[in-house]
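Can you read through this structure? Questions will come right after.
All protein chains of the complex are present and in place, except for one that has been dropped.
Let's look at chain A:
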């Protein structure tokens, strides 16, 4: 994976917190990063070029009006006022290459001075076993602060620890071993056909990213929410809000609409396609 700095741009070393999405149901992580880039007025500083990422291009996603600035599959933004780097991923990873991709992006983070990593992702609502509606929408987390995934700061913020994280489970152990260069133990690659229900969480892209960053010695926190496919904008707000709380961003760091916190990206206007053709009436 090559980090290509955009011409005329500088990379700020103080932007040591990296926020990035993991591909997940409803594209929630990606929508949340869209919201954070747009609302913090983060500036694009470069691109990550990886052979394992499927190609796509588009017009500027953020606006306020699309000005023809090309958008690439994996872009790096910086918000120096918040000391945050944001990476936005717009296309899937080639089938079977997620582990390699995670390794590459962890290498980018480690070699570019990132110290804290926040991965935003969503989980399938059908997998949620203990639904507690009294608390409202819940954000879950997984951290490498403690071996069981626990982190005091996340607990104080009211996030729920992902109880399904089992570092001794075969798939989690496999992910740990595959990214650990010092690991001598050979574990077999879990076959697609052999996966069971308990393997759902470690099979997801966020788990590969978590394990890869952890192996590079970076502090990594995954912020997760359960959702279904549909209108996932509210889920994106939930995760973006959680990320801003976790990183301690105060409202004055945001450049929202009409003095508010959030700025809706221009590209969201057509998220659900064109409006109906009124001429038929």
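Note that contacts are C-beta pairs under 8 Å (C-beta built on N, C-alpha and C of every residue); 3 or more make two chains touch, one makes a residue touch a chain; residues count from 1.
Rule of thumb we're sticking to: contacts and distances are computed from a predicted model.
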UniProt protein name of the chain not shown, from "Succinate dehydrogenase cytochrome b560 subunit, mitochondrial", "Radial spoke head 3", "Chromatin accessibility complex protein 1" or "Proteasome assembly chaperone 1": "Proteasome assembly chaperone 1"
Absent-chain contact - pick from A:37, A:207, A:222 or A:246: A:207
Options A:80, A:112 or A:267, residue touching the unrepresented chain: A:267
Identified contact with the non-displayed chain, of A:19, A:37 or A:61: A:61
Interface with the undisplayed chain - residues on chain A: 4, 6-7, 23-27, 47, 49, 51, 53-61, 63, 66-70, 72-73, 90-99, 171, 175, 189-192, 195, 199, 202-205, 207-208, 229, 266-271, 273-274, 277
